[in-house]
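All protein chains of the complex are present and in place, except for one that has been dropped.
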Amino acid sequence: MKRRVCVVVTARPSYSRVKSALQAIAQHPNLELQLVVAASALLDRYGTTVDHITNDGFQIAARVYMLLEGENLVTSAKTTGLGIVEFATVFDNLKPHVVVTVADRYETLATAVTASYMNIPLAHIQGGEVTGSIDEKVRHAVTKLANFHFVATEKAGERVIRMGEDPKTVFVTGCPSIDLAAQVKARPQMDFDPSLKYGGVGARLDSTNGYLVVMQHPVTSEYEVARRHITETLEAVRELDVPAFWFWPNADAGSDGTAKGIRVFRETEHAPQIRFFKNMGPEDFLQLVSHSRCVVGNSSVAIRECSFLGVPAVNIGTRQAGRDRAPNVVDVGYDRREIAKAVQAHLANGRPAPSTLYGDGKSGQRVADLLATVPLSIEKRLTY
Amino acid sequence: MKRRVCVVVTARPSYSRVKSALQAIAQHPNLELQLVVAASALLDRYGTTVDHITNDGFQIAARVYMLLEGENLVTSAKTTGLGIVEFATVFDNLKPHVVVTVADRYETLATAVTASYMNIPLAHIQGGEVTGSIDEKVRHAVTKLANFHFVATEKAGERVIRMGEDPKTVFVTGCPSIDLAAQVKARPQMDFDPSLKYGGVGARLDSTNGYLVVMQHPVTSEYEVARRHITETLEAVRELDVPAFWFWPNADAGSDGTAKGIRVFRETEHAPQIRFFKNMGPEDFLQLVSHSRCVVGNSSVAIRECSFLGVPAVNIGTRQAGRDRAPNVVDVGYDRREIAKAVQAHLANGRPAPSTLYGDGKSGQRVADLLATVPLSIEKRLTY
Amino acid sequence: MKRRVCVVVTARPSYSRVKSALQAIAQHPNLELQLVVAASALLDRYGTTVDHITNDGFQIAARVYMLLEGENLVTSAKTTGLGIVEFATVFDNLKPHVVVTVADRYETLATAVTASYMNIPLAHIQGGEVTGSIDEKVRHAVTKLANFHFVATEKAGERVIRMGEDPKTVFVTGCPSIDLAAQVKARPQMDFDPSLKYGGVGARLDSTNGYLVVMQHPVTSEYEVARRHITETLEAVRELDVPAFWFWPNADAGSDGTAKGIRVFRETEHAPQIRFFKNMGPEDFLQLVSHSRCVVGNSSVAIRECSFLGVPAVNIGTRQAGRDRAPNVVDVGYDRREIAKAVQAHLANGRPAPSTLYGDGKSGQRVADLLATVPLSIEKRLTY
Partner (left out) sequence: MKRRVCVVVTARPSYSRVKSALQAIAQHPNLELQLVVAASALLDRYGTTVDHITNDGFQIAARVYMLLEGENLVTSAKTTGLGIVEFATVFDNLKPHVVVTVADRYETLATAVTASYMNIPLAHIQGGEVTGSIDEKVRHAVTKLANFHFVATEKAGERVIRMGEDPKTVFVTGCPSIDLAAQVKARPQMDFDPSLKYGGVGARLDSTNGYLVVMQHPVTSEYEVARRHITETLEAVRELDVPAFWFWPNADAGSDGTAKGIRVFRETEHAPQIRFFKNMGPEDFLQLVSHSRCVVGNSSVAIRECSFLGVPAVNIGTRQAGRDRAPNVVDVGYDRREIAKAVQAHLANGRPAPSTLYGDGKSGQRVADLLATVPLSIEKRLTY
């Protein structure tokens, strides 16, 4: 009998991170993929990730609307609670042998709690990393609930073990998100026009002399200043006068502050060099990043995929604090001058050497092979 | 302004464990207690703990029914999810400065997740211990969500720090449950008759020559064998032919198996020496324990309070595996002969020396003083 | 393409009522049955109806644990709310063309609300009847949400039309519960021994000279007096000194009061003529009823099935007030003397003539044929 592997995808970035693993699981002779799509991954306002998923050929075992509207701290908690209620029914009906949860978004804890409480072995991708904000709490709490740890880096693996996890359950697979980057890297040039394919709003960009990519998410525990933060970045990019592809933030507590900052800027300021996008297919997005001259903001893409792709990155603020870095990243504060200066330095220096710090492009297959072969158990105990 | 301290009590044993801390918080000049009573603590089938709470003079800020019926793994998960949904509204309306969660029952994670996600500083009582089953996952996950750790023993504190928590946030307060034991210990003799005050069903006991106290909870991850386990203990106690006060199990996944075992035994077997009780007030219960000749089962009371009281204990099975022990405890398997033999040895040897391993009787006040004075912060990060 | 018909079964009596319709739907060439089993129908404490369902050969499309523990008014409301949350996901994944809801238990409103809000045509079985308590509100609210009304009696159909429903959507199908009664009636004698097959607790009955069947549910809006009510009936039956098969109440608000009354009676009183059962398979139960000398309590079985079977019935209190009656029913108050006297009169008079007031035994097939052929629409409007 095939092992039933249930993967819960709740958001756009989570899908990008596990897509190669999903493909490897679906194609593995000893595994059956049960894909649950939930929360913002179902919603138009966040780019209807579910359509990308079905276009990529995946069957969906269950869809679960669970995102409370409000994008504040109360609704983040409620969304997570509702997710547990719903996933319990979904798992009870699907009867998976193992559940996979990805990274550290707040609602991923719902997957982890439900699987743990239902005595279903839980595998966690991307544990052991260190960052700021609520993600930090979520990530390590998931580690303490998980039975298997598929970590991205050696250091992440060491941290998981130091937290008291059995070394036999910790596997440095690299991050599956790098697999996609590896495929994209192999292509000589972009095979689509972003504005034609995805629309977007704002300026029509002439990107023949290079362009920036900007993604800046609100920092959950600094909710009220989200709008000021985004404004600094908007001003920096306007000043730089380099064409910029700008992506709207995820469905996090505080994204309303960020979104309002962007909307007000668009209504009141001239920004002839910025075009705003909701979402792109994961490969298209990575192609865009891969050919950019610099990535700006606080997305983990700047630190993970860009390290492998050799794309310069300016990381703003505390969201990625503590995450292992390759030399492609420069850190700055929420200050338009600092941001602009760091981008200019990158533009002057050109592309750094690529790094395999976060993976070598074969992580998805490793994850699938482990899911097919590890002895499944729910027993665990602190090692000290 | 007083700090508002919200404590969530979800079950009978949790109340006993924090009662002295609740009193110290309620009386502290710089603290305001917001007591939330939820889940099985509201239900008649589990002893209506809420009545004991109001009889003890506490005001209740909110009551939350959240326990799904079924006592299986699916309903444990759902109860926790529903708890998060509800506590989010409760905290949003009460606006506490700090939230306190107790120990490691599955539904306590609901308190921890909600407070964390709402950026309310979270204090955890009784982290850093090691046991079997799902409690182990819950306890350490709560540690990774908590900002302050009020641990019972030095070793527990060390474990919390090794998991990557900042030593400045870890306080060895002892366990508040010992405070109650200290009060009870000071009294010369029992001031009530258990059967007269609490009724119970089964034999009328003559306990003038001593008696046993039995509490055996199902072990969550071994659901199907719960009934066999309880039957071994029932047979052992019948064979011993010493009067026994027997307490029904908590509302855990599997307690139906345990409960059915007890019910069938009562219907079909003669057991003239056993009387069954649902619940007692915490002091009354500790008086009963304190004057008993031996405590039998798998309750943590046998290991914590009995160490302080100097009461011999026979601990059955894996539920308390890994928990620090004083010399009063003997461990046995789920085997009627082993159980009976260990009890007889204790009866022959008499009472062991008391131990302050789990506290000195002043933990509640320490907890309250810390809640009034620690700098409140929600920021944390792995220390390595 | 077959029409997908989703039927939600939430409790033991609902299953008995629709079983023949479920069979007719499952066998209909133009229909596909999607059977959802939820709430107390999944729970051991209420007789594990789900096992009877699968033993009868039905496939289950989804199982949904949703019953909040507590059996009070707060938890009835919450169970219903949780049901809506869950059924929305279930319907979204099953995509039924029509949803069927049965009768008037509080949680059936969850099915009705969810289907209505999701623009799925809703068929209601057993609308238009009149009774006491919260059922009355629920039943008529479901009528106002439903698009098709499969009513049991002519009078019920008239009431539904008077409430403003389009006469073209009202069908007097009879009640499918009568179909089962018709099958059972065709058998010459009982083909099982109740105590051997179902166990039960209490007296060993000698029923060769006839027996009673007792079913008494708590009346929701008279919660606190439930225990007193049940005690009157217990005393009456003891006094009658005729063997009695007694069934535990459903999962309603207040059943704890009823259940406690029964338990205390069993512990403290001698009742050598009563045996208590949790549940039986629907056919077995109807066989038992069919051969009984009198049915006592407040179950609708006394009024529906017993009218068709020609079994005398004593109906206690307000629960069935307003329901159309055949001559087999005598109504009494919550008074041991009244109850005993009415039973004795029945025993003296023997069996009344059977009636087809509630159906002729072919209702299930009629319901299935209508589900296969009615034009499906969600539009409706008050007719005046």
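A, B and C are the chain letters, set down in written order, and residue numbers restart from 1 in every chain.
Methods note: contacts are C-beta pairs under 8 Å (C-beta built on N, C-alpha and C of every residue); 3 or more make two chains touch, one makes a residue touch a chain.
What you see is a predicted model; the values in this text were computed from it and never measured.
One chain is not displayed; in the complete assembly it touches the shown chains A, B, C. From the options C:T114, C:S207 or C:S290, the residue with contact to the chain not on display is C:T114.
Contact with the undisplayed chain is limited, among A:L68, A:L145 or A:V160, to A:L68. Of B:V7, B:I53, B:L82 or B:V172, it is B:L82 that touches the chain left out of the display. Within the whole complex, the absent chain has one touching residue among C:K144, C:K185 or C:R325, and that is C:K144.
Mapped onto chain B, contacts with the missing chain fall at residues 62-65, 82, 85-86, 88-90, 92-93. The chain not displayed touches chain A at residues 40, 42-45, 65-70, 72, 74-75, 78, 82, 201, 251, 256, 267. For chain C, the residues touching the absent chain in the complete assembly are 73-78, 80-89, 91-92, 106, 109-110, 113-114, 116-119, 130, 132, 134, 136-137, 140-145, 159, 162-164, 220-221, 321-322, 378-382, 384.
Note that in this section only the chains that are shown with their structure count from here on.
Centroids of chain B and chain C (each the mean of its C-alpha atoms) stand 41 Å apart. In chain B, the residues touching two or more other chains are 74-75, 78, 82.
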